[in-house]
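Okay, structure first, notes after.
All protein chains but one are shown at their positions in the complex.
== chain A ==
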Amino acid sequence: MRSPRTLEVWRLGTVNYLKSLKIQDKLVSERKAHQIPDTLLSLEHPPTYTLGKRRTDHNLLIPQSELTKIGAELHYTQRGGDITFHGPHQAILYPIISLRSIGFGARNYVETLERSMIEFASMYGVKARPGNKCETGVWVGDRKIGAIGVRITSGITCHGLAFNIDPDLKYFEHIVPCGIADKEVTSLRRETDALLPSEEVIHKQLITCLANAFSYDDVVWKEDPSVILDTKDVE
């Protein structure tokens, strides 16, 4: 009988992108040292474009100097994947989990992230599917609703997934999203006529779908985000 697996969840509201990177770095070190259990950050970002390790900035279609005019930041990261946009009303989950504990490699991990989003979408009657080869992510027909970009160091994950609830999709017009031209980006709002509950409820549902997909026995909802947000190491 294997020992029970716990997921600790922090719901952080809107967090600046660089701050979220610092928080994740700290959590990855702590997870590696077995100081914390598997941890999940649930948050949103202010308007932010990010690039992955391959630095595919040819997929940014406006000059970097224009970004402040449209109220957005740009950051280069070590995650996999191409260019993407994060912004208000897009639900972001950053799981900081030990893949070695569950014998997962990158492929199993990413497929389970995709399944989490597909399960969540189905709660609203939206039939989503995983991407074809080279199109990792979650799609409704030919429209992308969920994106994935992950980093794995010493078997611990960071970065994660972004699911479009109702972001301003115009921001995606300034990039070739995920490097895939001629495919649209969509959102839960666009794909369903269902009444959407509050974003707090929506985030909790998405988190629960992820916890189920990864077969966690316990989910611990941490109440006080300031514990993570205000530590003096994180500035």
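The rule is short, and it goes like this: a contact is a pair of C-beta atoms (placed from the backbone, for glycine too) under 8 Å apart; a residue touches a chain by one contact, two chains touch by 3 or more; residues count from 1.
By definition in this document, contacts and distances are computed from a predicted model.
Candidate names were "Glycine cleavage system H protein", "Trafficking protein particle complex subunit 13", "DDB1- and CUL4-associated factor 13" or "Ribosomal RNA-processing protein 7", and the UniProt protein name of the unshown chain is "Glycine cleavage system H protein". The hidden chain makes contact, of the residues A:Tyr109, A:Tyr124 or A:Tyr216, with A:Tyr109. Among A:Leu41, A:Ile152, A:Leu188 or A:Leu206, only A:Ile152 touches the chain left out of the display. By the touch criterion stated above, the residues of chain A touching the omitted chain are 2, 52-54, 78-81, 100-110, 133-134, 136-137, 148-155.
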